[in-house]
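One protein chain is absent from this view; the other protein chains keep their places.
For clarity, chains are labelled A and B in written order, and residue numbers in each chain start from 1.
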Amino acid sequence: MSVSTTTASSDVALIDLLDRVIGGGVVVSGDIVIGIADVDLIYLGLRLVLAPAHEVEDSVGLTRRRSK
Amino acid sequence: MLLYAVVPAEAEAPALAGVCGRELEAVRDSEVALVAEECERAPEASRPMALRYYKIVDHLSRSATALPVRFPTVVGDRDEIVQELARRAPRWRRRLDELDGLAELVLRASWPDPAAADAGQPGGSAYLRRRAAQVHATEQVADDLERRARQVCRDVRRLPAIAGVRLACLAPRTAESELRRLLDEWQQEDAGREATLAGPWPPFSFVDQQEAAAS
Partner (left out) sequence: MTMPERSERPAVDRIFGESTLDLDALSRRVTADPDKVERGLVQLVLTLVELLRQLMERQAIRRLDAGALTDAETERVGETLMLLEKRMGELRDHFGLEPEDLNIDLGPLGRLL
């Protein structure tokens, strides 16, 4: 039985396309401000530090606390 | 003003109406231009609008290399566009040259769940091992497909996916059939595998030089 790669169904292709149109592309401007009722509340400068817990604790010399 | 795409400065002004019904214009710098439309208010960020927007960007990309702008991006006026151009024109020009003649295709792949047989097993350990197996399978497929895709793709980037694997491939439009052949090969190697291809369309995922983290 010959199996050939299907062209994505039009629904799926549309989802992929729209995802790229609103999720990809050139981004103009760099800051995000979240506000409510025209009052700026949060300046979003996300810096996610992803380090395994034991590495972080070891590096700052803390003893690991075990949860009960 | 709604922004559509970055194009080379020498590109012809597009004779098209935009999503707000006004004529598109090209705000030019010495090296690049930004195609924009005067919109009274930001267009609604809806599916039909995004699709209309896409069709225009696609049309633009047929006559010149274009870096699509994320939808919807609205700036205050022409002056802001000029400022943006001044800041980023050299980088954009470089990227336009690099992307000349290239389009984006998106691969989706799915495969049988490696942990399906153990799905019923109760308990935390069984759960964690099932998840580990699924995560490993995903990594493996992504690595494998990326390796194969790179035979025809100038660049490959991973896209977020809730299930399965999604990859964006940067390649000439003519590479589509070869990419399809590679996917067929992958698909036939194991029962239950499925691969689909979408595109080609303008290179939304490749407008930056460095790898985009999440987009």
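Annotations
In the analysis below, contacts are C-beta pairs under 8 Å (C-beta built on N, C-alpha and C of every residue); 3 or more make two chains touch, one makes a residue touch a chain.
Just so it is clear, the structure is predicted and the values come from calculations on it, not from any experiment.
Touch with the chain that is not drawn comes from one residue among B:Ala13, B:Ala116 or B:Ala132, which is B:Ala132.
The chain omitted from view is touched by exactly one of B:Glu31, B:Asp58, B:Glu80 or B:Glu178, namely B:Glu80. Taking the whole complex into account, chain B touches the unshown chain at residues 3, 42, 44-47, 50, 70, 72-76, 80, 123-129, 131-132, 135, 160, 162, 212-215.
One rule holds in what follows: only the chains that are shown with their structure count from here on.
Chain centres here are Cα averages; for chain A and chain B they lie 16 Å apart. The part of chain B that touches chain A in the complex is made up of residues 3, 5-6, 45, 47, 50-51, 53-54, 57, 67-71, 73, 75, 84, 92, 104, 106, 108, 159, 166, 168, 180, 183-184, 187-188, 194-199, 201, 204-205, 207, 212, 215. The part of chain A that touches chain B in the complex is made up of residues 3-9, 12-14, 16-29.
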